[in-house]
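This report concerns only the one structure given below.
Note that one protein chain of the assembly has been removed; the remaining protein chains are unaltered in position.
Letters A and B mark the chains as written, and numbering starts fresh at 1 in each.
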Amino acid sequence: MRQVATLMSIGTERQGLIEITDRIVNWADAQAVKVGLLTIFCRHTSASLLIQENAAAAVRSDLERYFVRIAPEDPSAYTHDDEGPDDMPAHIRTALTPVQLTIPIIDGRLVLGTWQGIYLFEHRRRPHSRTLALQLLGA
Amino acid sequence: MRQVATLMSIGTERQGLIEITDRIVNWADAQAVKVGLLTIFCRHTSASLLIQENAAAAVRSDLERYFVRIAPEDPSAYTHDDEGPDDMPAHIRTALTPVQLTIPIIDGRLVLGTWQGIYLFEHRRRPHSRTLALQLLGA
Partner (left out) sequence: MRQVATLMSIGTERQGLIEITDRIVNWADAQAVKVGLLTIFCRHTSASLLIQENAAAAVRSDLERYFVRIAPEDPSAYTHDDEGPDDMPAHIRTALTPVQLTIPIIDGRLVLGTWQGIYLFEHRRRPHSRTLALQLLGA
């Protein structure tokens, strides 16, 4: 059993789902473990992680619109707005989605299903630099 | 420290919460570790996992109705409907609930609380065959 860890930076340009499957899979594959466990941790309170459909782009835009609808930019609804009207909705959308994913590795590959992609979910309007911590345990 | 992993198939008949506690606990117990960590990963984008009340059945039916209410089948709300009106609500309900659970093992047992059961949450109407990946680390 051995373990390896790293920090990975992701630049975001706009609100929404940014696919990071290739970057994650490439890093995990490079560690060359046969059986193991990969943990991805998002070090922010206004961005999160999501595993979702990687084929139809309409799924992503529908999901983005859904989260805008259930946690809208509505100044009358929130006390906190230090960083503008997208500040508090960003915290709420982060609370409703994971900041951490742990994915098994079997037969040398992450066990992602055929239609599963890994996404960073940026909840702020302006570009941000986001940091993920990756930790892999395995043999 | 050693690790063991497997794939487990679950057949679903209808939308809703399907208890899988016994199957998971039996598999974990058979690995006979004293301290460890079990990870369950659902390889789908229209089914998820949930730890919830295992006693009153009304909790499950109330939960099922709640998710129908907050992510309804409403063709006017979504662009994506490749597989019918339950397609996009299934993706949304999956985004709002975990696809991965990691549960410690202490004193040879999963640390589930007295009232905690493990459920597969099927979000599609028609029967499906779902695959879970299980990975256990321990000693």
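Criterion: a contact is a pair of C-beta atoms (placed from the backbone, for glycine too) under 8 Å apart; a residue touches a chain by one contact, two chains touch by 3 or more.
As the structure is a computational prediction, the values presented were derived from the model and not from experiment.
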Residue, one of A:I20, A:V35, A:V59 or A:M88, that touches the chain absent here: A:M88
Option touching the unshown chain, where B:A5, B:I24, B:I103 or B:L132 are the choices: B:I103
Interface residues of subunit A (partner: the chain not displayed): 1-5, 7, 37, 39, 41, 43-45, 70-71, 77-80, 82, 88, 91-92, 94-96, 98-100, 102, 131, 133-135, 137
Positions on subunit B where the hidden chain makes contact: 1, 35-37, 50-53, 56, 58-59, 61-63, 66, 70, 96-98, 101-106, 111-113, 115-116, 137-139
